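Excluded from the complex is one protein chain; the other protein chains are retained at their positions.
To keep things simple, chains are lettered A and B as they appear, and every chain counts its residues starting from 1.
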Amino acid sequence: MRRFWNSFKRAGLPAHIGIVIILIYLIAAVFAPWLAPYGESEVVDPVPWASPSESGTLLGLDQLGRDLYTRVLYGARNTIALALGITCLAFFMGMVAGFFAATVGRWVDHLLSRCVDIIMAFPTLFFALIALSIFGTSIPVMVFVIATLDATRVYRISRALAMDINVMEYVEVARLRGEGLWWIMRREILPNTLTPLLAEFGLRFCFVFLFISSLSFLGIGIQPPAADWGAMVRENGVAITYGIFTPLVPAAAIAVLTIAVNLVVDWFLRKTAGLREEY
Amino acid sequence: MAILITKRLLMMLLTMFAVSLILFLLLEIDVDTIAIKVLGQFSTEEQRYLWLERNGYYEPVYKRYIIWLGNFITGDFGTSTIYKIPVAEVLWPRLWNTTILAFWVFVFLVPVSLVLGILSGMREGSKLDRTISVVSILTTSVPEFASTVFFSGLFVFSLQWLPGTSSMFEGFDWKQLVLPVLVLLVYDFGYVTRMTRASMAEVMTTHYVRTAVLKGLPYKRVILKHALRNALIAPFTVLMLQINWLLSGVIVVEFFYAYKGFGALLLEAALRQDIYMIEACTMVAVFVVVMTQVFSDIAYTLLNPRIRFS
Partner (left out) sequence: MSERLLTVKNLQIEGFADDAWKPIVNGIDLHLDRGEVLGLIGESGAGKSTIGIATMGYTRPGCRIVGGSIDFDGVPILTQTAEQIREVRGVKISYVAQSAAASFNPAHKLIEQYTETPVQHGVLKYQQAAQNARMIYARLELPDPDKIGNRYPHQVSGGQLQRAMVAMAMSCEPDMIIFDEPTTALDVTTQIEVLAAIKDVVKQFNTAAIYITHDLAVVVQLADRIMVLRYGDLVEESDTRSMLESPKEEYTRKLLAVRTFAKNPEPETKEEHSLIEVSDLHAAYGGGIKVLDDINLSIERCRTVAVVGESGSGKSTLARAMTGLLPPMQGSIKYQGEELPRSFKNRTKDQLRQIQMIYQMPDVALNPRQKLRETIGRPLGFYFQMDGAEREQRVKELLEMIELPTNYIDRYTPELSGGQKQRVCIARALAAKPVVIICDEVTSALDQLVAEEILKLLDRLQKELNMTYLFITHDLATVKAIADEIVVMLKGRIVEHGPKEEVLVPPHHEYTELLLSSVPEMHPDWLDDVLASRSAVSA
C-alpha cells in the first residue's frame, strides 16, 4: 500500500489532476441532495433558459425553467451510481466466465467465446437499441443490457489475462498438487490479474457511463424528469445554435469526468503493462 | 491460406446464422405483438387475425423462420411500417449516405492517427510523445454527443462558418458533412493513435531495430525500412475494427445533425417499433462488422511474414 502511494506521488501532474477531479465528482454525487439549492425537478421560474443573472442562480435555468446547477448535481448522482453498479455487475459476470473459460479450456472455452463473439458482432449501440425497443425502456432492462454488452469485453480481457497466468508454472504446480478449480481461480489467477483488471475497470466505467449518457441523449436511457447529463444535452442541444450555452454545462461535466478517469487509467497502464491491445 | 479464408468465412456464416436466429426469436415469435406493431394500436382483433393468417404467421415456427431467412437472403426485407414502402428502398440510400460519411472519416482518420502514433512511439517519453498522448486522451474522452455541442457552439454560433444541421434537403452539400465527420474523427483518432503508438514503441525496443541501429543505418532508414513494416501490422487490424465502433458512433451524430443516414434510420425504427426495418438494419450492420473482422484476420496473416511463409 505504501509502495502504491509512493508511486502515486511520482505519477505526474495529469494523474494527480485526474484523481482530484474524480474525488470532486464523487463528493458531488454522494452529497447532491445537500449541495443542491432546489429539488431535482423543481421549476424555479418558468422562463426557459434564463441566464444566471436573470434567475439569480449559479448556472441559469434549463428549457423548463429548472435550476441547471441542481440538475447537474443530481445528474452526477444518477448517472455515476448507475454506471458503477452496471460496471460491477459486468465485471462479476465477465471475470467469472473469463477465468472459467481460461482455466477449464476446451469446449467450455469454445462455447463461451463463440457466444461472446456473436454478441460482439452487434455494434454496441445497435444491440442496446434493439433490446430496449423490444423489452421497453426501464432501469432494470438498461442495467441488464449494458452489463451484458460490457461483460463480453470484460470476458475477453480477463480470459486473455488468465490465459497468460494459466500457463505459468506456479499454476501447474497448484494443479499437480491437486487443488480445485475455484482455488486456482481465486488464489493463483485473480491476484496476478488484478492490476490490469483494475485499469480495465476504469476504462469500462467510462464506457458504461458514456453509454448511459448516449442512450439518454438519444431519448431511451434514464427517463425524465430524473436528471441525466446525456438527456440534458439532448433537451438543451438545439439552444447552442442560438448562442445559449446551457447544453455546454452537462456536456462539459461528462467530458471532464471521462478525461479524469482516463488520465488516471493511463498512468496506471503505463505503470503496469503498457497499453494493451484490444482483446 | 485458402484453409484460413474458408475457415473464417464459415465462422462468419455461422455467426450470421446465430444472429438471425436470435433476431427472429426476439422479434417474430410473438405474432400478436407483430400484428399490433404493423397494423397499429387501434386495429381490431379481426383485422389482426386476418392479416396474420394471410401473411402465413400461423405456420409452425421453424417453417416461418426458413421462409423469413429465405426472403432475407434474397434481399426481400418486407415493408416498412413507418414509410409504407419496401424496407430495401429506404435502407440502401440511407446506407449509401452513411458510407459517404464513413469514407470521409477514414480518409482523415488513417493518415492522422498513423502519423501521430508513429511520431509518438518513435521516441517514447519525448516531449512530442507526451503531448500527443495527452491530446489523444483528451479527445477520446469526450463523447460524440458532447463534442457535437462544443463544435456547434464554435463553428455554427460563434464563427458562423458551418450549418448546424446536415439534413441535405437541397441536395448534397459538403459544408453539411464537415461537422459530422469532424465529430467522429475527433472521437476516434485518439484511440487509433494510442494503439499505433503502443505498437511502434514496442517495435522500437526490439532487437532487430537495435541491430539496424548498430549497423550504422541512417535513422530514417531504421524507421522506414525496419520499424514501420512491423509496427503497422497491429494498427491496421485496429483500423479495420473501427468500422464496428463507427456504426455505433453514427447513430448519435446522425441524430444530432439530422443526417439522413443508416444510424438515424435504425434509431427511428427502434423508437417507432418498425420491426422489419430493425431486422434489416441489424442484419446489414452485423454483416458489415463480421465482414471487416474476416478481412482484418486475413490481412493480419498476409502482413505477418512469419505466418505467411510457413
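Observations on the structure shown:
Everything below uses one rule, namely that contacts are C-beta pairs under 8 Å (C-beta built on N, C-alpha and C of every residue); 3 or more make two chains touch, one makes a residue touch a chain.
Keep in mind that this is a model prediction, so the values were computed, not measured.
From the options B:54, B:84 or B:207, the residue with contact to the unseen chain in the full assembly is B:207. Of the candidate positions A:23, A:81, A:111 or A:168, contact with the hidden chain is made by A:168.
Touch with the hidden chain on the side of subunit A covers residues 10, 168-170, 172-173, 175-179, 187-188, 191-192.
Mapped onto subunit B, the footprint of the missing chain covers residues 205-208, 210-219, 221, 225-226, 229-230, 305-306, 309-310.
As a convention for this text, only the chains that are shown with their structure count from here on.
If you average the Cα atoms of subunit A and of subunit B, the two centres end up 22 Å apart. Listing the residues of subunit B that touch subunit A in their complex gives 15, 18-19, 22-23, 26-27, 133-134, 137-138, 140-150, 152-153, 156-157, 164, 194-195, 197-199, 201-202, 234, 238, 241, 244-245, 247-249, 251-252, 255-256, 263, 266-267, 270-271, 273, 278, 281-282, 285-286, 289-290, 293.
Against subunit B, the residues of subunit A that register as touching in their complex are 14, 117-118, 121-126, 129-130, 132-134, 206, 210, 213-214, 217-220, 230, 233-234, 237, 240-243, 245, 247-248, 251-252, 254-255, 258-259, 261-263, 266, 274-278.
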